[in-house]
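Moving on to subunit A:
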Amino acid sequence: MLDQYLPVLMQLSVATGFAVSTLLISVLLGKSAKSNAIKDSAYECGMLPIGDDKPRFSVKFYVIAMLFVIFDIEVVFMYPWAVTFKNFLANGQAAMVFWSMSGFVGILLVAYLYALKKGALSWKS
Partner candidate 1 sequence: MPAYYLEILILLLGFTMLGIEAFSSNRSRSGIAVLGISGLFVVLLFLIIAVPSSEVPYDYWGIYHVDKWALFYKAIAILTTLLVLVLAKDFSSAFKKYTSQSNEFSGIGEYYCLPIFVCAGLMWMASAKDLITIFVSLELVTIGFYVLVSFMRRNVGSLEAGVKYLVLGALSTGFLVYGIAWIFGVTGHFDLSGIAEALNSGEIEKKPIIFAFALLMVGLGFKVAAVPFHIWVPDVYQGTSMPITAFLSVGSKAAGFIVLLRVIEPFLNSPLTSSSVILILSFLVCVTLFFGNLVAIKQTNIKRLLAYSSIAHAGFLMMALPAMESGFHSKLIGPSPMESISFYLAGYLLMTMLCFLVITIVSSLTDGENIDDLRGLGARSPLLAFAMLVGVASLAGIPLTVGFFGKFLLFNIAIQYAVFSGSWYIVAFAVLGASAGFYYYFKIIRAMYCGGAEQDGDQLALTISTLSRVVIIVLLAGVILCGVFPKLILGFL
Partner candidate 2 sequence: MIIDLIVFIPVIAALAIGLGAEGRKTALGAAGANLILGLIVISELMRKGGEELIFETSTVILENPKLTLGFAVDGMSGVLLLLTVIVTFCAVYVSPEKAPDGKVKLYHIAPLLISAGALGAFCSTDLFFLFAFHELALIPTFLMIGLYGHGRDKLAVAWKITIYLGVGSLILLGGLIALYSNLTSAESATFNIADLTAIAETMQLDQEVQKWIFLPLFLGFGILVSLFPFHSWAAPAYASAPTSIAMLHAGVLKKFGLYGILRVAMPMLPKGFEAWEGLILVLLLGNIIYVGFVTISQKYLDRMLGNSSVMHMGYAFLGIACVNHIGWNGAVLMMFAHGISIALLFALCGSLRERLSTLELSEIGGLASKVPFLAVSFGFAAFASIGLPGFANFASEITILFGAFNGAGEVGNLQKAAILALWGVVISAVYMLRAYRNVFQGDSAQGLTLVRRDSLNKIPIILMIVVLLLTGFFPNLILSMLPS
C-alpha cells in the first residue's frame, strides 16, 4: 500500500548503499598493503611535512563568501518573480508585486549597508 513511495525507498537505499559500499571497498582493498610509519606520513614533493596541516585563511574570506552567497540567492529569488510579473500586471496587482520585491530588496539593502559600514568588505584591519 505504500508502493507509491517506492522511489523514496530506492533513493534511500542507493544513498546508504553508496556510502556503505565506498567504506567497504576501501577497507577491503586497503588492507592488502601493509602500513608503516614512513608510508603513513604525508608526501609533499620531497618537502618535510612540518607545520599546521590546515593552512589558516583569514576570516575575511568566509565573510565575503557568505555575503556572496546571500546576494546570489537574492538574484535567484528574482527569477520566479520576473517570470510571473506579467501575470500579476494583467490581474491589476501591480502595486503588490512591486512592493513585495521592493521590500525584499530593501531588506537586503539595509543588510548590505550594515555590512559595508561594519567593515565586512574592507580588507584592511
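The working rule: contacts are C-beta pairs under 8 Å (C-beta built on N, C-alpha and C of every residue); 3 or more make two chains touch, one makes a residue touch a chain; residues count from 1.
These made the cut because all candidates are chains of the complex that A comes from, given by their letters.
Since the structure is predicted, the reported quantities are computational estimates derived from the model, not experimental observations.
Candidates 1 or 2 all belong to this complex, yet only 1 touches subunit A.
Chain contact summary for the complex, subunit A toward candidate 1: residues 1-2, 5, 107, 110, 113-114, 117-118.
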